[in-house]
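What you see is the complex with one protein chain gone and the rest in place.
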Amino acid sequence: MTQVLLAVVLGLLFALGTFLVLRTDVVRVVWGVTLMSQAANVYLVTMGGLTGGAPVLEGGHGGETGAVTDPLVQALVLTAIVIGFGTTAFALVLTYRVHEEHGTIDLGEVRAE
Amino acid sequence: MSTATAFTDTHVVIAPMLVALVTAILTLVTRRSGRTQRALSLLGGVAYLVAVARLGLAVLPDGVLVYQLSGWPAPFGITLVADALAAFMLGLAAVVSLAILVFSLSYVDDQGQRVSYHPLYHFMLTGVSGAFLTGDVFNLFVWFEVMLMPSYVFVVFYSGRRHTAAALQYTVLNLVGSALMLVAIGGLYATTGTLNMADIARRLAAPAEFGIDSGPVLGLAAVLFVVFALKAGIVPFQFWVPPAYRAAPAPVSAFLAGVTKKVGVYAIVRLYFTVFAAGTLEAGLGLPGLSGRSFLAFFGPVLFVMALASMVVGGVGAVSRDDLDDVFAYSSIGQVGFIVLPLAVVATVADPAIRVLGLVAALVYSLNHAVAKSLLFLVSGAVFEAVGTLKIPQLGGLTSRRPVLSGSFFVGALALVGIPPLSGFFGKLLVFDTGARAHAAGASLAWLALAGALVGAVFTIAYLSRAWSRAFWGEVSPAVDRAGRPVVLVAVVAALAALVVAIGVGFDPVYGAAEAAAEAALDREGYVEAVDPARFEPTDESSAHALGRLPGVAP
Partner (left out) sequence: MSGGSLDREPTVIARTVTRLVVPVILVTAVALLLQGHNLPGGGFIAGVLTTTAFALIYIIYGLDYLETELLHRRPTVPFGTGTGIVREYGNVFAAGLAVAGGGGLAAVALGFPFLTQGVAFFEGVPVYHEFEIASAVVFDLGVYAVVVGALLTILAVVGAE
């Protein structure tokens, strides 16, 4: 059930992101890109799964590890979030510059130099 | 802690990346004093070349060198792998980037250099080095981002109307590309259970043993391929190239065309010819027009179509443009076609000799394009500095006023066309040779490759001779008559032109290096063996316990 729900949510996020990227308003485009990269992050979390191999948590912490989740996808997502954060900040500043240079945030008018 | 050193061959592997990183930080810290900053930047560029040369010399006898970041063993930690292929690409990057750096010291205005140029440049170089060296798919994503972020800033460096529009397009496209790459990487992890390239190759070679379904892996590899094609600017993912190259400062365009594009090419070679080539499909492809069971049987025709389309689109675009930068930008779309075409042949033939030859052709052509195209972009920068315009109708007669500059353009153009004894001659020769031999061996699509390469070559001659006769020959235009004398810029350009000649004349060692690189790219067993991701397979108790003693893990 959770899987179906996650799949639906992911599909919606990607669809919404794609829809927004295709708008002519620059701010919406940036929102769309942000939404897509966040959707990719959510997707990444769902891809975790421990498949054999040596456990990273072993022996220490009192010998009992209990139930563990896959730490790798979480590390990946953290990295991806940091990178996405930086690029989103840049994209927003760029949007502001576009507004300053062109006096509009409508892509149709930005293209027509 | 003593176990840590066992996983490390030497620091030589990571040295190029560290040199670039340290230079970036130092130039950032010293940005108040322009002179110190420039000296450090130049020193860093030279040190990078030295570090790469040392790495090359270390790789030469030892084959594959492996470095485990933080001492975590593969496949748990981040692996850096330096083989002949990585060393070849690093060497290309080091030579071209140093020439571009010297050029920018004189070309970019003082304010721009002080604020951000040098740190960004070296960060970009750090990203490029990391991408060449990494042996981990997710780490490749990180280095791509490290490489791209400075390039976003560079495209908008002059922050004019045109530049912001181009930067917006470039940034949004690459961000979508990054999201796609993340999706593909996540899927690869879910299907193969690992992100280490060597480990992926090992598991794909024995799918049943690891419970891998090859079908989804092929699909994910195709998604990843789109991202690399976007970075390399191959048709149909080329549309960002001309505006971005036109907007960026000339030396940065040279870097983007000469080095950054090659990172995309490298990623394609490394992942699809070393790693994913291990995969086979149980039931065959089952797609119209595609047969065969290996992953490459799918990518071969795709590469064919993309290469031929790149040559045509790039050629037609370059012939019809009236701006030198535009001509060169479209030309690099077309030239990437020449790099991809032999790769397509390699993907479709089985004969090992032709496979090596095809990869050699792609690598030699990459080197030729890196040097010659950055030379041409630097020429356009020098022309702009001297004359103040790049519009071909307003140029003309540069040969009589600026003979050295014009001569350098001529050398670069001839190299792209493929005239002996320049570097481009061997590139073109090897591409045609690959096609001809594949044809002789009975490959079905090889005649198409030959025909395509011929068409591409004709286009190259057309647009370069047009640029030459209109912009450099003919009547001296008023703008050219008032032209200044950018001595340093012309000197750098002339030095690169000399390099183009030198590579052509002394081609033997270059060929040797390219051949070693091609063999390394196809030597999957050697690659997997060197990284040895199976070391910690829990076959017995002791290996699992070995991890507990690693640094970074609480005992």
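We just call them A and B in the order they show up, numbering each chain from 1.
FYI, a contact is a pair of C-beta atoms (placed from the backbone, for glycine too) under 8 Å apart; a residue touches a chain by one contact, two chains touch by 3 or more.
Keep in mind it's a predicted model, so treat the numbers as computed, not measured.
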Fill in the blank from the handout: Cross-chain touch to the chain not pictured, restricted to B:Gly71, B:Gly112, B:Gly474 or B:Gly526, is B:Gly71
Completion exercise
Residue list for subunit A contacting the dropped chain reads 78, 82, 85-86, 89, 93, 96, 100
Completion exercise
Touch rule applied to subunit B and the missing chain gives residues 1, 4-5, 7-8, 11, 14, 18, 21-22, 24-25, 28-29, 31, 67-71, 115, 551-552, 554
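In the analysis below, only the chains that are shown with their structure count from here on.
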Exercise for the section: Compute the distance, rounded to whole Å, between the mean C-alpha positions of subunit A and subunit B. Expected result: 26
Completion exercise
Per the touch rule above, subunit B residues touching subunit A in the complex are 75-76, 138, 141-142, 145, 149, 152-153, 156, 159-162, 164-165, 167-168, 171-172, 175-176, 178-180, 182-183, 185-187, 189-190, 193, 195, 211, 536-538, 543-545, 547-548, 553-555
Handout entry: For the subunit A and subunit B complex, residues of the former touching the latter
Key = 17, 21, 26, 29-30, 33, 36-37, 39-41, 43-44, 46-49, 51-56, 58-61, 72-73, 76, 79-80, 83-84, 86-87, 90-91, 94-95, 97-98, 101-102, 110-111, 113
